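Working notes, structure below.
What you see is the complex with one protein chain gone and the rest in place.
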Amino acid sequence: MEVKQFSSIFENGVTTYCPGCEHGLLLKFIGMALDELGITEKAIMVGSVGCSTLAYKFLNVDYVQAPHGRAPAVMSAIKLLEKDKVVFAIQGDGDALSIGIAELMHAANRGIPLTIFMYNNMVFGMTGGQMAPTTPEGMKTTTTPFGRDVKQMGPPIDACKVLSAFPQISYLKRVVITPKPIYTKERVMYSSKEAMDSYKAVLNAFKTQLMGGFSFVEFIGTCNVNWKMTILDSKKYVHDVGVKVYPPGLCRDVYGVDKK
Amino acid sequence: MYQVVHSKWEVLINTERCKGCEICVNACPQQNLSLSDNVNSLGYHYVVFSEMGKKGECTGCKICYWVCPEYAILEVRKNEKADNGS
Partner (left out) sequence: MKRLIMGAKAIAEAAVRSGLEAYFGYPITPSSEIMENISVLYGEGKYPWFKVFLQSASEIESVNMLFGAGAAGYVSMTATSGPGLSLMAEGISYAYASEAPFLIIDVNRGGPGLGNVAPEQSDVSFVLNSLGHGGVKPIVLAPYTVQESMEHVHKGFELAFAYRTPVILLTDALIVHMYDTVEWDPPYVVKPKVDWAARGRNYGQRHIINSIYLDPPELKANKERLLQKQKEIEKIAESECFMCDDEMDVLYIAIGISARISKEAVLRLRNEGVKAGLFRPITLSPLDKDGLLKYSSRAKKIVSVEMNEGQLAQEITRIVRRDVEVLPYLGGYIPDVEEVAETWR
């Protein structure tokens, strides 16, 4: 019996991510969702700059590489001209909320049916772990070696709160993609609930675009290499610190895709 | 690349994708997965599936399939070649 393959994922594709990073999980779910919804042949991925840039080596869909932070603008033009295609992008938290926040907000305000997945690991990953707008107070990064000082830099930016201001967004959700460590007497196990919830969020985000709405999903994930933690410690950090700064939840679901 | 087993369920692994992060090793309730002593072409010790884990046979729960970030665990499916009764 042949092993099941996804036509949206290269058969010999290997992700370029560090061991333990959940970015690969997001790519895998995108590939699975594209095939499940049967939209692989009409999908166009717009790449941003950061760890998500190299997604095109793993996902076998049409690809346009946009400048840092500008993916929402590039996507808007493509979607307006190719209305029946599914246009999506994976952005990092630095790409979407630092340099690209203006483009993101204007795209969200217009509400053109697009899908944006933001992988939030609370640092700039690809460039080596500098502070990002989403870095929690007191977290040590390479540019905040003594911890983020909110007096000068302000508190971390909450993407769901920012985007909630725009009335023409149809699906706005935050999920934790990091598997939660479960402690038993003998060892540590991982839950698969977060992974399954993330897959549902990816699926529903695409469904929202197919119904004509703008969808944005934020995934809270790890960056164990730049946080300078072991894989297990980084997963603990997300569930101890990350979810308190960014509580997961559904901010808006106009088409009710989550209930179906 | 793929392992043939005699248990009721089989876990199909693409060892070239595995980066030895051990998330699946920890996640498996039956402790059926472990890192091999061998390395793949990327240089990582890849995960291997055993017929009988420390806690018992694979139950097909698919937790490993869901949590693997590399899509190294390709599929968890019923083993057609399983010997019934062993």
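As written, the chains take the letters A and B, and residue 1 is the first residue of each chain.
The rule is short, and it goes like this: a contact is a pair of C-beta atoms (placed from the backbone, for glycine too) under 8 Å apart; a residue touches a chain by one contact, two chains touch by 3 or more.
None of the values given here were measured: they were computed from a predicted structure.
Within the full complex, the chain left out of the display contacts the shown chains A. The hidden chain makes contact, of the residues A:T15, A:T53 or A:S192, with A:T53. From the options A:A66, A:V123 or A:V238, the residue with contact to the unseen chain in the full assembly is A:A66. Only one of A:C21, A:C51, A:M75 or A:M139 touches the chain withheld from this view, namely A:M75.
Seen across the whole complex, the unshown chain contacts chain A at 40-44, 46-47, 53, 56, 60-67, 70, 73-78, 80-82, 85, 102-103, 106.
Heads up, the rule we're going with is that only the chains that are shown with their structure count from here on.
Measuring from the averaged C-alpha position of chain A to that of chain B gives a distance of 27 Å. Across the interface of their complex, chain B is touched by residues 1, 3-4, 9, 12-15, 17-25, 27-28, 31, 179, 181, 187-192, 195-196, 199, 231-232 of chain A. Chain B makes touch with chain A in their complex at residues 2, 12, 16-17, 19-23, 26-27, 29, 42, 44, 62-63, 66-71, 74-75, 77, 80.
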